[in-house]
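Yeah, one chain of the complex is gone here, protein chain that is, but the others are all in their spots.
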Amino acid sequence: MREPVIGLEIHLQLKTKTKLFCSCSSDYIGATPNTNVCPVCLAIPGTLPILNDRAVELAVRIGLGLHCSINDNTRFHRKHYFYADLPKAYQITQYEHPIAVRGYVDIFTGGKEKRIRVHHLHLEEHAGKLVHPTSDGRLTGASYSLVDYNRGGMPLSEIVSEPDMNSAEEVLAYITQIRQLARYLEVSDGEMESGSLRVDVNVSLRNGDGSLGTRVEIKNVNSLRSIERALEYEIARQNKVLDEGGRLVQETRLWDDVAGVTRSMRSKEGERDYRYYVEMDLAPISAGPEYVEEIKKSLPEMPREKRERFISDYSLSQEEAGQLTEQKETADYFEGCVSAGAPAAKCANWMRMEVQRLLREKDLLIENFPVHASELGKLIIRVEKKELSNTQAKDVLAVMAEKGLPINEAIKACGVSGGKVTGLALEEIIKKVFAGEPEAVKTVRAGNDRKGAKVKFLQGLVMRETRGSADPAEVASLVNSMLE
Amino acid sequence: MIKKMVMDEERLREVLGFSCIGLPEEEYAEVLDRVNAVLRMCDEMQELDSSNVSPFEWDVIKAPARRKDSPVAWNGRERLLDRAPVREGDFFRVPRIIARDDIEPEEEE
Partner (left out) sequence: MEFHKLSVLEIAEGVKNGIWRASEILSAHLERIRKFDGRINSVVTLSEESARKEAEAVDRAVAEGRDPGPLAGVPFLVKDNFCTEGIRTTCCSKMLEDWIPDYDATAVKRMKEAGAVLIGKTNMDEFAMGSTTESSIFGPTLNPRDHSRVPGGSSGGSAAAVAAGFAPIALGSDTGGSVRQPSAFCGVQGMKPSYGQISRYGIVAYASSLDQVGPITRNMKDMAAAIDVLTGADANDTTCDAYVRPSFSDAALSGIKGKKVAVLTGFDSESIDRPLVEAIDRAAEHCRSAGAEIVRAALPITMKHAVACYYMVALGDASSKLACFDGMRYGHHADGKSLFEMYKRSRNQGFGREVRKRILIGTCILTRGYYENYYVPATKVRQMIADEYAELFRNVDALICPISPALPYRKGLVEEDPVRIYLGDAFSSAANLAGLPSVSLNVGFTEEGLPTNVQLMGPRFGDAGLLALALAIENEAGSPAIAEIEKKGGCGE
């Protein structure tokens, strides 16, 4: 079998408040069409692009996260083509000297670590959006189209890998790492569903003599699953063509998710001449060593470092550490819990079980979980001190999450006071026990329990129900009064 | 070694496509003459030894500070849409984006 050779171009939409070259709000999802626009991104005559400082910062951040070298004084270039979603008829992008080069990402697949090299990362602006009035919303067959420029000018950073991947598994692992990194660094939401992470896949098959085969680019893969299926299809297609003695064409193919095939989109790939040249309306991007050093200092801990630290500092397993560090918010929560004094192992357990369950039930993200990490920590400490049983604590946590109450009030609300069942909660239990033993109750009420054995029996049942966490004196007193 | 390039009809056709400008065939010769006259004027630049020269960059005294990431709303949207050549509600409307024999749609989403 010929070895697949795969490279990826990942476009991350940067998490800035404004567009790359104008001050239009970047909050365009769901907005009325053509409202997040201005003369600059609409290419009104006489306007000029003005570079967003934060976009540069985020590009440097992700470049550093990818272990790239950051280039100072890089330029933007114009990439020319006419299309309805491109007001200037050129896209401002970087061509010859991108802002970050020569990085890598380490992935884990099949139990082994593999380094995927990153060729470069560059900044570019997004195009607008086209809406086609066809039944499937696609371009084919549309007799006209509608243009919405809200997305036009949004900042993108394009990460281009070397063709170091050889399987769909590696591809997915790489994308997952990039996404995690982007979210850790707060550079991008990195979501394929909402379009803040887009992938173009380049795949070829290595020839028998080791040389690289003809490269095909696959576009329109909008989910991890699509990427998997598209790779499977395309690799099979390329193998078939070669097996039958045919020649592959270097081209761009579109993935059709419905039909499950890739379709040729542009033949003669080489002939599209974008006439790149330097964008002289923008100065070179200043990103010198001091600037980069500042940003480096402000970078949060990277996922891999955090995971390793969790394993060593908290004696967690690979798996536990992996789960807890998958998202920075989860890791922060865990550490908030531990810093309240609770044992790490217990915190990990609680997070994996109860917290996860509650988040799922309430369809919440951990960032929005009503229980503060330190409160969970304190709760766990109470259990450690045996002031609460595990079971009780679970109930208390549920109440804290449901009603947003602090620990002590939640404990009261559960009727678990200082670890003891008391008051109304105790009465409820007594009622329940009475309901389960109607004969005994009748006997006592009829005055036929001269030795008090039945009362003791009932008291015993109540104590058992409260799992020993009721005050025996209170139980006796309540049982007696309720028997009257 | 000066490379004297001469623009021909084939390249002119491509260029017409790239620039979305039409030209009747009768006028090709005139335009080619003009382009080639300009190119002849420019051949000699290749004579200069520019191997140690990097492409032009500005001498700047003080670069302005980069733009801060703060949204600013624009109030001209209605006026623009009102005067747009073809408008449909909140959108700009364009006719059928069909493939040309040399250019196909840039992206399918």
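Things worth noting here:
For clarity, chains are labelled A and B in written order, and residue numbers in each chain start from 1.
Here is the rule we go by: a residue touches a chain if its C-beta (ideal position, glycine included) is under 8 Å from a C-beta of that chain, and two chains touch if they have at least 3 such contacts.
Model, not experiment: these values are computed from the prediction.
The hidden chain, counted over the whole complex, makes contact with A, B. Residues touching the missing chain, restricted to chain A, are 39, 42-48, 50-51, 78, 80, 82-84, 87-90, 145, 147, 273, 275, 277-283 (touch as defined at the top). Contact between chain B and the absent chain runs through residues 3, 5, 7, 11-12, 14-16, 18-23, 31, 34-35, 37-39, 41-42, 44-46, 48, 50, 53-65, 67, 76, 79-80, 83-86, 92, 94-98, 100, 103.
Note that in this section only the chains that are shown with their structure count from here on.
Centroids built from CA atoms put chain B at 40 Å from chain A.
In the complex of the two chains, the chain B residues touching chain A come out as 14, 18, 20, 55, 57-58, 60, 63, 65-74, 76-77, 80-81, 88-97, 103-109.
Chain A makes touch with chain B in their complex at residues 16-18, 23-27, 32-35, 37-39, 42, 44, 50-56, 80-86, 127, 129-131, 138-139, 142-149, 219-220, 254, 265-266, 273, 275, 278, 283-284, 286.
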